[in-house]
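One structure, as structure tokens, below. Some questions next.
In this view, the complex is presented without one of its protein chains, the others remaining in place.
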Amino acid sequence: MFITRRIEFSASHVCANPALPDEENRRLFGDAANPYGHGHNYVVEVTLEGDPDPVSGMVLDLKELKAILNAQVVDSFDHRFLNKEVPPFDRTIPTVENIAIEIWNRIEPSLSRPPAKLHSVRVYETPNLYVDYFGDAR
Amino acid sequence: MFITRRIEFSASHVCANPALPDEENRRLFGDAANPYGHGHNYVVEVTLEGDPDPVSGMVLDLKELKAILNAQVVDSFDHRFLNKEVPPFDRTIPTVENIAIEIWNRIEPSLSRPPAKLHSVRVYETPNLYVDYFGDAR
Amino acid sequence: MFITRRIEFSASHVCANPALPDEENRRLFGDAANPYGHGHNYVVEVTLEGDPDPVSGMVLDLKELKAILNAQVVDSFDHRFLNKEVPPFDRTIPTVENIAIEIWNRIEPSLSRPPAKLHSVRVYETPNLYVDYFGDAR
Amino acid sequence: MFITRRIEFSASHVCANPALPDEENRRLFGDAANPYGHGHNYVVEVTLEGDPDPVSGMVLDLKELKAILNAQVVDSFDHRFLNKEVPPFDRTIPTVENIAIEIWNRIEPSLSRPPAKLHSVRVYETPNLYVDYFGDAR
Amino acid sequence: MFITRRIEFSASHVCANPALPDEENRRLFGDAANPYGHGHNYVVEVTLEGDPDPVSGMVLDLKELKAILNAQVVDSFDHRFLNKEVPPFDRTIPTVENIAIEIWNRIEPSLSRPPAKLHSVRVYETPNLYVDYFGDAR
Partner (left out) sequence: MFITRRIEFSASHVCANPALPDEENRRLFGDAANPYGHGHNYVVEVTLEGDPDPVSGMVLDLKELKAILNAQVVDSFDHRFLNKEVPPFDRTIPTVENIAIEIWNRIEPSLSRPPAKLHSVRVYETPNLYVDYFGDAR
């Protein structure tokens, strides 16, 4: 069984590889390479897999999940310019793909313990573009 | 191929295990353990797997699917206090996990017959919290 | 200029007038009269009217607005059975109309002071049914 | 890793098999068999699987994906009566199932090349009814 | 106080004035002038004004409102080609503006009687385009 919680943060980013010339970044990323950055209301859906506990009827303690997501994701990402304020995005391009991988890496150690394990991280950059990441194991 | 139909019902519930002391229920479920109950506009997505019929181009008869979902789910759950009016929630805590399992158990016998079979039941308790259940076989 | 903030709470209610016989309540309210109650994810939009302050560029302090809405509405209504736990709904039928009026009455004293004043309270009972209340003055 | 882009088009269709008598089409499809047709705001989600490129941090060039989807889907389907103007729906019933299969067939050759491959096509006929198609291989 | 109910129907239409040459219709309406028509999932919000009744706490009987909207709008418009099957759209162009006016004209006689009166009809052609009509009196 999967259980999914949705959180949101507002952040800005630049999509450009500092090792590439400007015109190449412009060709690859279009307006997303504008050097001053731009932003999004990111929506994150974190999905865990597990069986409901016979005593509580819940896969895991939702209050604890919320606390972990706030501490590991919202508090670090919300109202930030990702490239300048949130490592590793000073050296990793904060594409929506890399944001999903980074969120997985931050929360997986706290969430993948019995009886539940992290199944996927979905990140919406806009309502029309999103990614799903399942960890290296897939 | 999967085909998914979405239905809704409005119900109330209490999340508490009668075998536990009040303070333990409060610790486990927070405000959701308030004894008078509270409610949600539940959204259910039922997904079937099958191949489109060569004559009709449809996986299954959607009018029949709608009739089954209304008879088995909406008519029983809508405008009800689950713990008091909808078995087995008099003895099973109506967490969103257990609601999904109960909906699966109610509709699977009617839906899993050739050419289609029930693939999953998703239940949204709020837009920010939902579960997916795939039956025991997964 | 109007500024609107949206909040949510999950509650249950019964729509029935204790002074009427059961069959009359059933005729007036249908399934909403079921005595055990049922629930909704209520969405509230609170709209204030004012001019942006020349120094801050804001109509009012949004952090303060949020604190007022949480204290006056969410903390009292969320995860409650309105008829039994939230006065005046022990004696006033908690229709969506009366919920909007009660929210207006609770927040208007804190919000209608210079430079802003409360313009309207919208309450969605479901995505398909909502009311707008503008106070007595309209 | 999956990346999904959402597009929309507005079209009309009739769900009826020309080889069947009218009353049989009416029984199978209900009002959807009305001969003049009716329409929907279709929403399509196209999901690709791949790994982010180490240089760009992207699974694939999103500008190119958008160009392919516009050329292969939106330009052909938008503002059209599918049965009369969009082959093969002159001879294949444009159920939502068959629309998903046709979109897969149109875009798969352009999209399934290294480093990405087409994973699924989801088509919403309404917010309450959608299908997922994964190609023949599943 | 306003109370609003939302309904939906799926229909197709052509936006073209039969008295104009084809190129002029094409210039005015673009692809919406395609002669075979195209379609939308129309969403209609009907808003009434009134005061809650002291006995019922409701502005009007919602079951009766629903019955009127189904009889006057959904049953006539749903799954229809408006230009060919729904008068007056055989002679009035079914732009979203004219659809809103026609819905007003159909429901106003049934709805504007004490204690409530029809305030407005909103019609969404897509999530990105909608109109509000308030009757001639405004």
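For reference, chains read A, B, C, D and E in written order, and residue numbers begin at 1 within each chain.
Keep in mind that, in the parts below, contacts are C-beta pairs under 8 Å (C-beta built on N, C-alpha and C of every residue); 3 or more make two chains touch, one makes a residue touch a chain.
Just so you know, these numbers come straight off a predicted model, no measurement behind them.
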**OP:** Quickly run down the residues of chain A that touch the omitted chain.
**Re:** 8, 10-13, 31-32, 34, 36-41, 78-81, 84-85, 126-127
**OP:** Write the list of chain E residues that the hidden chain touches.
**Re:** 15, 17, 20, 28-30, 92-98, 100-101, 127-134
Original post:
For chain C, which residues lie in contact with the unshown chain of the complex?
Top reply: 1-7, 52, 55-59, 61-63
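Rule of thumb we're sticking to: only the chains that are shown with their structure count from here on.
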Original post:
Same interface as C-E shows up in which of D-E, B-C or B-D, over half of contact pairs matched?
Top reply: B-D
Original post:
Going by the touch rule set out above, which residues of chain B reach two or more other chains?
Top reply: 127
